[in-house]
Each structure stands twice: as structure tokens, then as C-alpha cells.
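Have a look at the structure that comes next, please.
One protein chain is absent from this view; the other protein chains keep their places.
Order of writing sets the labels: A, B and C. Residues in every chain begin at 1.
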């Protein structure tokens, strides 16, 4: 029996930061995961975690402002799926704790769902920094340094085993 | 009965120019089309046209060299799906004719499939041009013009009604 | 998603189908609120045909539950497996009354 290689190249998906974009992206991602894993259950778990993550990016990172980009990078390595959700909005300075809120609370379940539906996750803030060194004639090899953050991105990486 | 809006924002998908990337992209696109149209038949037609288009880009535009990008832009407007397949490789200077080759030919069916599976399509070469005007002291307001194509992209647009 | 309303005697039935996520919550929240405000206090939300649900849609269900409690009414949910498993994951099955099909939900209200 020959099964042609299990490793696929990744797919990068980009949507605008609108709630209407979440469904098409969710369906496309579900199909990718189902194709790679053959498991409806695994694809559903990932779709759940990703939809909650996208909701969070739209609401919290982009403060509900349309016209921003969200990038989702899907890839497979052996029996792991890796999904990176990238935004250029407000960065978190710590992760929310994954606990359920009071039964009648209407917010605060998203992170619990993310936490429950994947095997591992981490959040990364990547900054693009311009470092300026100014040398002046007085003062030999001494210089003034100035650092400016030119751009940044926030990357939530979700890992799921299958 | 309330059906929440039929118009979705688009999804942009990016893959590397490898044959292994075609299947995940095909599955994701199928899911997007099925979600938007509810029609398995329409989703299959579009997947067929897109897979043939991707094969052509990989083989002909990129001459089978990996490491290049292919971008697929999916969007919906009312009862039309629009799919744009974008590459940065060799441009076509005319479209192949959509006819079937001899029965025993092993190539030349791709364009026929594209032609048969969508309602409309067109191909566009977009060039980014740098125009330089050099003015020299001798010669008043006369100048030398130089035009350099800095980059280009090829866009095959497929339109499908549902 | 598609929202469809029907009535069985004095029982309001809201049938949802397709994906039920954040994009759909304003409309569904609004519809449920006015149904509860104007209704008899008997409400069934039938999600047997819901194919995907997220936490913001669960919030709409919680909101409906709270609104109907204020009126001393009763809310019964009918769930698909995908809906049921998210409700269980978020432990909401401990507060909602859930029945497997619309007929059993109608039975629960004593409808015939």
C-alpha cells in the first residue's frame, strides 16, 4: 500500500477584521483540518478554538474596527496541526486565565474554549524595532541610542495533535 | 424568516507553488464555495477550474520551480462567486483555445475544464512600471524617458453564478 | 444562519439553522428579546439544524434564559450534537433545560 506523503505545505488565509469574515474562514479551516486528519472531531475542535480566537482579535485587538487584516496560517507537521492567528492590533500583556465565568455571565468563555480544544497554545508579540545610533564628533566612540518600535504583530499559535 | 446577510467578506488564500499545496487549497476552496452556495455541484465545478489553474501556474508560469507564491482570492457578490488566481511568473501573451486534444493526448485538457466549469473568465497581466524622466542642462525642457517594468502579476479571474 | 419563527398554541418556537456565531448575534438577540417581551413565557429554541455555534451565541441563549426567568417563563432548548457538546464544554447544560427534539420539547410544555 502506498500512501502519498502525509506532509502538506501550509496554506495562509487572510480575512478582514469583520464578524462576517469569520464563517467563511471557519469553514475553510475546518475543511483543511478534516482533509489533513480525517477526523471530524479534531476539525471541529480546531474550528472552535480558531473562531473564538478570531472573535477576540476582532473585539479586543482591533476594538471592533473593520479594515484591519487577520492572517491565519495553517500547517501540518507529522501528526500535529499548527494554526497561527496573526493580528496587528492591541497586544495582550498577559494571557487571560482559562476559567469559566459565573453561569449567567455573558462573556468570558472564549479563552476556556480555546484552552479546552487544543493541546497547546502560546501567544507572541513580535516587534519590528528601529535602533538608531548617533555618533557625535565630541565624545570619541560614544553614541546616543534611540529605539523606535516601527510595527508589531501578535501571534497566537494553536497546536493540535491527531 | 430572517436570513442573515448573504454577502460575505472575501478570503485570501496563499500557497507555495508546489503540487503538494494544491490539495489543501482545493479542499479549503471547496468548503468556501459550498458554504456560500449550498451547492455541492457548484463547489465541485469551481474546485475543478481552480485545480487546473493552479496546475498551470505551477507548470507553466513557474516552470515547476518551488518557492514561489500563488494567491487565490475568493469572494462573493450576490449570486456570483469570483475567484482570482494570482502568480508572479511567466505571463501568457494570449489565452489557449478551449478545445479538447486528441483522445490519446496526455496534455491539453486543463483549459477545456476551466472553460467548461465556470461561467466567465479573463486573464490580466498587471505591470508595475518605473518611469524615469532625465532632464539635462543642454536642451531646455526636453528629457529622456526610460521605462522599466519593476514587477508584474498575472491574474486569472473565474466567475461562477449560482 | 436562518431564523424561522413558528407558534404552537401559546408556545413560541424559534428554529435556527446553519452557523450561529458572533455575526448573527445582534439579530437573534433582538428577535428573542421581543418574542419574550410579547410572548406567553413559553419558548423553545430549536437548534437541531445548527451546524456550528460559538461562545457569543451561547451568550445570546443565556440572555434569553435570564429574560424569561424575569417573566417566570420557561425556556427549552433543542440541540444538535455540535451545539450540545459546546454547551457541555462550557457547563451550561447545568442551567439550561435541554431536550433532544422539538416534539419532546412540545411535550414538556404539555402541548398535544
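Brief remarks follow.
Throughout what follows, contacts are C-beta pairs under 8 Å (C-beta built on N, C-alpha and C of every residue); 3 or more make two chains touch, one makes a residue touch a chain.
As the structure is a computational prediction, the values presented were derived from the model and not from experiment.
Note on the undisplayed chain: of the listed residues B:32, B:46 or B:113, the one touching it is B:113.
Here the missing chain is touched by one residue of B:39, B:55, B:91 or B:157, and it is B:55. Panel shows chain B; residues 19-20, 22-23, 26, 44, 47-48, 51-52, 55, 58, 100, 103-107, 109-110, 112-113, 116-117 of it touch the chain omitted from the view.
Convention: only the chains that are shown with their structure count from here on.
Annotation for chain B: no residues touch two or more other chains. Of all residues in chain C, those that touch two or more other chains are 23.
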